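First the structure, then my questions, so here it is.
The complex appears here minus one protein chain, its other protein chains still in place.
Letters A and B mark the chains as written, and numbering starts fresh at 1 in each.
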Amino acid sequence: MTVTSAGMPATGAAPSANGAAPAMPVSFQRRVIRTGLLGAVIALYLCMVGIVPIFNARPLVQGVISLGQAALILSLFATGFVATRRVAESSGRLIADGAIAGGLSGVALSALVLLGSVVDVRAFLPNASPVLYGILTFNLGTIGFWIPMAAGAVLGGLAGAIGLASPRMRRSLFVGLISLFALGLFAGLIRTPMLQLPVAELARLLFASDGLTLIGAVVVLVASVGLHHVQRTRRLDLQFAALPPSRRRRIQVPLIALAAVMILVLPQGLGSFFAQVIAIVALYVMMGLGLNITLGLAGLLDLGFVAFFAVGAYTVGLLTSTAEFGIAQWPFWAAVPVAVIVAMVFGAFLGLPILSIRGDYLAIATMGFGEIIRILAGSDLLKPILGGPRGIINIPKPIEVPPDSFLAGPNQIYYIALIGAALIAFVAWRLRGSRLGRAWIAIREDEDVAEAIGINLIQTKILAYMLGAAFAGLGGAVFAALVGSIFASSIQLMVSINVASLIIVGGMGSIPGVIVGAIFLIGLPELFREFSEYRFLFYGIALIAMMQLRPEGLLPSKIVRREFQHGGGDEPPESSASPLAL
Amino acid sequence: MKASLIERLTEGAIVAFLWLLRVAVVLVVVVGSALTIMSGRYSLEVYVGLVVSGLTLGSIYALIALGYTMVYGILRMINFAHGEIFMAGAFAGYFVVTASDKLGFLNQGAVSAMITIVVAILVAVAVATPVALLVEKIAYRPLRNAPRLVPLISAIGASFVLQYTFRGLFGPGIYSYPTVDFLDRTLPISGIIVRYVDVIVVISAFVMMTGLYLFVMRTKLGTAIRAVSEDKDTAALMGIDVNRAIVTTFGLGAAMAGAAGVLYALLFRQVFFMTGFVPGIKAFTAAVLGGIGNIPGAMLGGLFLGQVESIGPTLFLDGFNVPSPNQLKDVIAFTMLVLVLVFRPSGILGERIARSRA
Partner (left out) sequence: MPLLTATAVTKKFGGLTAVNNLDFEIEQGSIASLIGPNGAGKTTFFNCIAGFYQIEAGQIVFDGQPIQRLRRDQIAHLGISRTYQNIRLFANMTAMENILVGQHYHLRSSWIGAVLGTKGVREDEGRAHREARRLLRFVGLQNKGDLLASNLPYGDQRRLEVARALANKPRLLLLDEPTAGMNPAESQQMTEFIRHLRDELGTTILLIEHEMRVVMGISEKITVLHYGQKIAEGTPIQIQTDPLVIEAYLGRGSAGTAGHEATAIPAVEATQGGASAGPTPASA
């Protein structure tokens, strides 16, 4: 059983996209109202869950609009847009409908403001606070209760009006807004390194310390719309595809080289916070590639991955720590292979009993293992060895360097994780094309048939667990070195869920998918500290949406059309149909 | 047979390992119990007390387990978000009990306390059921025909969304249930200590489970649910509204879980956004233990798990002088889950799910 199954029915995502017939007036009016009410619920949700007030602290465009406001505006706008989509109507009607739907959502917010002025429910609903009401009314207080209503109507009407624009214009506009959003979010990340380069002035002009400047916003909007327009009219991608391969390579190779150099110099000049973030992303890429073998190739949903992570981390901790529980004070590099081997042994022993368990039972059983290991690590029983909740501290850095070296701090972890990821990717790629990799995929596809073909399920599955465990152990080892300590509280079920989610969101069985998944699910939430409280909310939404819209992931593994590089020269020509070669 | 020596050795090793595992578990249980009992550290009262608290906890697990078992029976899917439905019930109950406390009604005697509890349970059911139906509609219904991993992952997602929605709404803090004096009083039986809360939890759980059992066995809709669990396609052909049966199943499971949330919170007197996680997994364990898809099995499994968890740490581990054995009660529960999945995947009473394989 697999998520990447090509034959998967495209299960209905949004309620019947094209199906909504050029509707009869009655149901059509009802739909506007219904969309408006749905929008109201969503807007209220954004407020009460705390997304609006908390994200309000982060500017998108300095002094103009915050992320929290943007979220609200987006939801009102989307309400109007959805309410007027796919309806062939007069322009006035479209705008009116959008305004009604958006306004309806706004009314709910207005009601919230009024209600808030009467009763104080902050004891239960901490987000129903004056801060929220201030955002909703531009700090006018209760007198400004009409503002959300009006804003909703205007935005909804605007969204209806957009429906009148030509599709091309609409798309350009969306591209502009999306670019604005993205660059506003990442402003800090882009600005910090630019400040160290000759383009510092430009950076200051376009980016504030958080978010874009007003000038920056205009520049981004104009530039992205312009670029999109050029792409639309000139079709650069088609031009590129039409080039002869040699010319194409002449463009591709420098681009790839540039990307490689970027990846290598990425942590330099980012400051230790960003360096830490990308080190963590690289760490998760590494573990994701490891679980990708167990889950992506062999189809075994292992939610106890953190157990092997723990084994790797504690092994390194025990072997290298110079503090209380250290037993050997080895250097990191000597401890890593031991950690990997110990993790592999654990993988085999935990894998053995659960060999015959399938599918969702397996997920629960492995999760049970993860919990067992977590509880044991923090228990008084193992406290004399593992330090209980206080854990093992003073784990030395892998490479001792002066603090101003390019390998200082989290940077070296980044490079180590990068090397680890490259190593794992290489191993995974080699295995994928080997006898064992094919056997794994066969097991994933149909376990019974795979066995009937002569594949020993026991050996093959155990190997999948062992290799997955080895890479998780490696991840744990690097993690221990990154943090410099290992506590029972680092062994969270969430580590397993993080790794499994990033594979699923990125695309099972696909190496680029793992990278994209790690950036989205690990990098983004780490980058926005405000975000971090909501990380799992976004995970949840991402997982649900993903399963309905794109169960194969963002970047699923392409069916590798391998030139059969192994066969080579000495085969008979295709035409000599000699059927008997057995 | 040209099986290589290595192959045969590994196979032998695997069989040996699995046997070793069984022997080790039996040894720990038997020797540990013997050592504990012989040490005479605990009086009979202590054991009786553990049995009582195991019964209380177990009946809550049983209530939650019903939802898992019924949904699994009908959709072949682990409703990962079920623990969060339970948590929603606990939250809803919190607000009722707190309101009653604020109004000065709660502690006016047994009757007012009982009225509050009944109202809390009703409100919890009224909150938990629509939440579950919403989850079913948004996260599961579109995936009914997808490969089995797909709805499972969607369920994990739904579980996150619910947890962190509650966290966003009510904050990360722990809400303490107000003290209900009546519940903490003990029954006037000499020798053993049984609090009223235990009695109330056990009785309410049994009343609800009996109600559910009768509903499923006796009513037309209950029959429809059983028919759909047996064979969805055939049931549809026979004119049963499959969708209605599925939605009802979710609703019933959620009602039980919501009520269980209140009972759990009365017992442990606190609720926060992660309250549902561990009891959820435990209750799933109970469902597997009893044989998934099997309603009496879920009840039995819940009671059994409650006992093991309550008595287990003291009885099995204390004899070995394990420090703070109660830390390891979840280890015992999860070990049991794995053991059941490995050695008796169809549970104590057997699965009620026709397995169709080539």
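Keep this in mind: a contact is a pair of C-beta atoms (placed from the backbone, for glycine too) under 8 Å apart; a residue touches a chain by one contact, two chains touch by 3 or more.
This is a predicted model, so every value here is computed, not measured.
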| item | value |
| --- | --- |
| Chain not shown: contacting residue from A:A128, A:A365 or A:I441 | A:I441 |
| Options A:A161, A:L177, A:V427 or A:I519, residue touching the unrepresented chain | A:V427 |
| Missing-partner contacts on subunit A, residue numbers | 2, 4-7, 426-427, 430-431, 433-439, 441-442, 445-446, 448-457, 463, 467, 559, 561, 564, 566-568, 570-571, 574, 577-582 |
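One rule holds for everything that comes next: only the chains that are shown with their structure count from here on.
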| item | value |
| --- | --- |
| Whole-Å separation of chain centres (CA-atom averages), subunit A against subunit B | 32 |
| Contact set on subunit A toward subunit B in their complex | 1-3, 5, 8-9, 11-13, 45, 48-51, 124-127, 301, 349, 352-357, 359-361, 363-365, 367-369, 371-372, 375-376, 378-381, 383, 448, 456, 458-459, 497, 501, 504, 533-534, 536-537, 539-544, 546-548, 551 |
| Contacting residues of subunit B [partner subunit A, same complex] | 7, 10-11, 14, 17-18, 21, 77-78, 95, 138-139, 142-154, 156-165, 167-172, 281, 284-285, 288, 322-324, 327-328, 330-331, 334-335, 337-338, 341-342, 345, 357-358 |
